[in-house]
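A protein chain is absent from this complex, but the other protein chains hold their places.
Up next, subunit A:
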Amino acid sequence: MSQTIISIDNVRKSYGHFEVLKGISLDVPRGQVVALLGPSGSGKSTLLRCINHLETINAGKIHVNGELIGYEERGHRLHQLPDKQIARQRRAIGMVFQSFNLFRHMTVLDNVMSGPLQVLRQNRGEARTKALELLGLVGLSDKADSYPSQLSGGQQQRVAIARTLAMEPKVLLLDEPTSALDPELSKEVISTIRGLADLGYTMMIATHEMSIASSFCDRAVFMADGHVVEDRPAAEFFAAPREARTRQFLDHYADSAH
């Protein structure tokens, strides 16, 4: 558990004059499941998108598996890497999106095979066997030949998870994976994610779903206004939040649950 796999060091990110991330530092050891909590606009999604360099950063450093992401140090400066090298770095970093983002012109099977075929250049037979195995894992073996538009939101999200796993990533970033789903469909996606936690995946999950955060996450990180406000083991975090800002946030959820 002690080996750090994601290391975020004083990361800052601005859109124009608006600073979204105001110096975030976090180390995630291998195998840990981290819940990123916080109100909308607190910077959770932006932080995840910086980790796989879908967003550039203005200051700080992000290492995944010991490799500096998106930049190269030359002297006192960080130079952005060429597109090809960033693409190569992203292979090890899986990402699941709020809006699923399946390729709508491909079948479920082709979606899951797209990474191994296009990026890893595996042969079709090998990729197909792996893809079918992963569809079994997320419980959608019978949907291999369907198109995304024929699936429910929950099924689409499970396909998206299988598509990400097909790249055999070292870490998984989940950006509000259940926010676009109704409570019933959320449940099936949550149980899939819980399965990944049991398999030992390192995960960072930005979420508004307290049942994810409280039931199987090891650690809770509460963000507000671009800062990390509280960062503690999940059990302690929910039992006795320390900061007033955190309590206020959790109270809001307690109220809305009734």
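Just so we're on the same page, a residue touches a chain if its C-beta (ideal position, glycine included) is under 8 Å from a C-beta of that chain, and two chains touch if they have at least 3 such contacts; residues count from 1.
By our rule, contacts and distances are computed from a predicted model.
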(message) Name the omitted chain as UniProt records it, choosing among "Membrane protein", "N-methylglutamate dehydrogenase subunit B", "5-oxoprolinase subunit PxpB" or "Polar amino acid transport system permease protein".
(response) "Polar amino acid transport system permease protein"
(message) Using the touch definition from the top, which of A:Leu54, A:Leu132 or A:Leu250 touches the missing chain?
(response) A:Leu54
(request) Name, in rising order, the residues on subunit A that touch the hidden chain in the full complex. (result) 52, 54, 83-84, 87-88, 90-91, 93-95, 97, 99-105, 114-115, 118-119, 147-149, 160, 163-164, 167
